[in-house]
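Let me begin by presenting the structure, written as structure tokens, before commenting on it.
On to subunit A.
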Amino acid sequence: MITMNHYLILSGILFAIGLVGVVRRKNLLMLFFATEIMLNAANIAFAAVSSYYHDLTGQMFAFFIIAVAASEVAVGLGLLILLYKKYGTINIDDFTIMKG
Partner candidate 1 sequence: MLAPISVNMASLNFITLSPMLIAIAGALGILIIDLVKKDLDKTLYVILTILVLFIDMGATLGLTLNERGFFDVVMIDGVTILGELLIVIASMLFIPLALTSKRFHEYSYPEYFALFLFMIAGFQFMVASDNLIMIFVGLETASLALYTMIALHNTVGSHEAAIKYFTMGALAAGFFVMGAAIIYAVTGSVELYDIAKVLQERIGEPGMMVPIIGGAMMLMVAIGFKVSLFPFHTWTPDVYEGAASPMAGYMSIVPKIAMMVVAIRVLGMYIDLGVETVRNVVIAMAVITMTLSNMMALVQNDVKRMLAYSSISHAGFVMAAIALDTTKANSSIFLYYTLFLFTNLGAFALLWVSRHKDKTHHVRYHHPYVKFAGMIHIEPVAAVIMAIFMLSLTGVPPFSLFWGKLYVISATVDAGYIWLAVIMGLNSAIAAYYYLKLIVYMFLMPAADQARTVYNNRSLALEIVIGIAVFATVASIFYVQPLMHYITYLIGASGY
Partner candidate 2 sequence: MNDILSVLIFFPLIAGILGLVVSEKSIRTYGISVAAVEFILSLWMWFVYDPANAGMQFVKRIAVIPDFGISYYVGVDGISLFIVIMATLMTLIGIIALSVKKDLKNMILTLLFLEVAMVGVFVSLDAVIFYLFWEFSLVPMLYIIGAWGGEKRLYAAVKFFLYTFAGSLIMLVGMLYVAYVYQSVTGSWSFALTDWYSLVLPISVQKWLFWAFFLGFAIKVPMFPFHTWLPYAHGQAPTVGSVILAAVLLKMGTYGFVRFSLPMFPDASVMYITPVAILALIMIVYTAMVAYAQKDMKQVIAYSSVSHMGVIILGIFAMNAEGISGSVFFMLSHGIVSGALFLLVGVIYDRRHTKLMSEFGGLASVMPNYALIFGVMLMASVGLPLTMGFVGEYLSLAGFFKISPVMTAIGGTSIIFGAVYMLSLYKRSFFGPVTHEANKVLKDLDAKELTALIPLVAIVIWLGVYPKPVLQPIDNSVKALVSFMHEKAQTPEAKNTIVVSKRTKEAQ
């Protein structure tokens, strides 16, 4: 029998994975994926909790997150393409002009 805790734990794990990804990855694309994973971790949590409370708010939140995530990807990919076209790389180590 899968209780809510399982879902929450899963979401926690996903969040952790996402976080690790954010920290480890140098490739912008991978970074975006990592952040998406974190958002989805939240989605799972929301969905689970909302069903536990029999309350739709959580699912609503989840939908909004999905929508936002989508638009984020849109903007993000836009930027990414721009960068790739201009500088031919999407490795974040190559964007370190401004420091100090």
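Throughout what follows, a residue touches a chain if its C-beta (ideal position, glycine included) is under 8 Å from a C-beta of that chain, and two chains touch if they have at least 3 such contacts; residues count from 1.
Regarding candidate selection, all candidates are chains of the complex that A comes from, given by their letters.
Please read these numbers as outputs of a predicted model, since none were measured by experiment.
Although all of 1 or 2 belong to the complex, subunit A touches just one of them, candidate 1. Across the complex, subunit A meets candidate 1 through its residues 8, 11, 15, 18, 22, 28, 31-32, 35, 38-39, 41-42, 45-46, 49-50, 53, 55, 57-58, 60-61, 64-65, 68, 71-72, 75-76, 78-80, 82-83, 86-87, 92, 95, 97-100.
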